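I have a structure here, written as structure tokens, and I will follow up with some questions on it.
Of the protein chains in this complex, one is absent; all others appear in place.
Moving on, here comes chain A:
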Amino acid sequence: MTAVSPQSRSNLSLAQRAHNIRHHALRMGEVQGQGYVGQALGVADVLAVSYFHALNTRPHDPEWEGRDRFLLSIGHYAIALYAALIEAGVLPEAEIETYGMDDSRLPMSGMASYTPGMEITGGSLGHGLGIGVGMALGLRRKGGGQFVYNLMSDGELGEGSTWEAAMGAAHHKLSNLICIVDFNDQQADGPSTETLSAEPVADKWRAFGWHSQRVDGNDLDALVAAFDAARAHDGPEPRVIVADTRMCRGVPFLEAREMTHFVRVEPEEWGRALAVLEEGAPR
């Protein structure tokens, strides 16, 4: 598809945004011949709703004090967040060609010092939520109305630090903290439910004192409703949205593969993946 300039994007539908995010991510994967594109395709709808419905940001001023913070705890999802930041106009689309290369602002794992809009250095999993607790405390001290969003994965539910932070957030009544769990049931060694199962996930968060929702993470309407409910909830609890997503969503021949954590895509398959994605583009 042809690129759409940021200026002309303001009225695009969330479906179109999600499609464009998938497109940008596949293009980065094609440039590097590899990447966590399965996660990017799966979480694209969550990012579309985050950046084009929920978050209060100024694309041309990524460090604006009044912005909602968006923490990418899962550093390996950087390819997905870059795609969203490109779609939002924070990063120029032309930098897709630099993905993962020397001197790029788009390293394969997300780091705060490299990329505008990347709030924290993720990658060592289980860090984002605790940092989010501190940010939410800090924002409350400053009296701001901003939300802190932390995007994490189901694999990170295995990290003890996640639950330390979950307890801390509830104890300190951080109603300005919204955690999104991308539940794609895949981690490095296989399905997360077969690796170290965290089920029942939504109940666990509820037991830890959170306002907890579980939704289809590839259903834009359901995501919009969940984000709205999380922000509007009238209570002192921190909020979590467990979003069930499908790895490689939007490219069925990749979606069908068994091992999708670092999905193998042959050189000749990138063009096919982009074409298949285009066939499913919103009209």
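Here are some notes:
To be clear about the criterion, a contact is a pair of C-beta atoms (placed from the backbone, for glycine too) under 8 Å apart; a residue touches a chain by one contact, two chains touch by 3 or more; residues count from 1.
The rule we apply is simple: contacts and distances are computed from a predicted model.
Candidate names were "Transketolase, C-terminal section", "FAD:protein FMN transferase", "Protein FixA" or "ABC-type oligopeptide transport system, ATPase component", and the UniProt protein name of the unshown chain is "Transketolase, C-terminal section". The residue touching the chain not shown here, chosen from A:H172, A:K204 or A:R231, is A:H172. Here one chain is not drawn; of A:R22, A:H76 or A:H127, the residue touching it is A:H127. The chain omitted from view is touched by exactly one of A:A44, A:L139 or A:L277, namely A:L139.
Residues touching the missing chain, restricted to chain A, are 111-113, 119-121, 123-124, 126-127, 129-139, 141-142, 160-161, 164-165, 167-168, 171-172 (touch as defined at the top).
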